[in-house]
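Have a look at this one.
Complex shown without one protein chain; remaining protein chains in place.
For subunit A:
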Amino acid sequence: MMRFLLLFSRQGKLRLQKWFTPITEREKKKIIRDMTTLVLARQPRSCNFLQWKDLKIIYKRYASLYFCLAVENQENELLALEVIHRYVELLDKYFGNVCELDIIFNFEKAYFILDEFLMGGEIQETSKQMVNRSIEASDMLQETLEEYMSKPAF
């Protein structure tokens, strides 16, 4: 099971946080601090896995953004790496050539995509098409509703 997913910039600025198990605010802050220092201190050619307390941390850098996923000890590290990659692919498909700014300015969308992809710390849907279809379905609704709402008769 996955425990949490953090996205942060090279400067250590948090861009997205998802916690799959209940954790107190104080602990969240500590974990975020620990993760950024740990991951940012890694040398470029070292492996993408870390041990932190009893969790495995799998991180990967995409351009200026670090994706950092914590899984339980018996999980498969390579698979977790592919979870990160699939999420990036999903973001890419949705935003079209995703960049850090897309995620900063539309972070709520990034959350919605994540919610369609992972649920309760497990993989929910791995198909790019399916995730996008359900996100677009809600987005579509958004447009039609907005049109509807802006009609003067209402």
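Here, a contact is a pair of C-beta atoms (placed from the backbone, for glycine too) under 8 Å apart; a residue touches a chain by one contact, two chains touch by 3 or more; residues count from 1.
Note that contacts and distances are computed from a predicted model.
Chain not shown in the complex: UniProt lists it as "AP-4 complex subunit epsilon", one of "Type 2 DNA topoisomerase 6 subunit B-like", "DNA-directed RNA polymerases I and III subunit RPAC2", "AP-4 complex subunit epsilon" or "GINS subunit domain-containing protein".
Touch with the hidden chain on the side of subunit A covers residues 1, 3, 14-17, 20-25, 27, 29, 31, 43, 45-55, 62-65, 72-74, 76-79, 81-82, 85-86, 88-89, 92, 95-102, 104-109, 111-112, 115, 119-120, 122-127, 129-130, 134, 137-138, 141-142, 145-146, 149.
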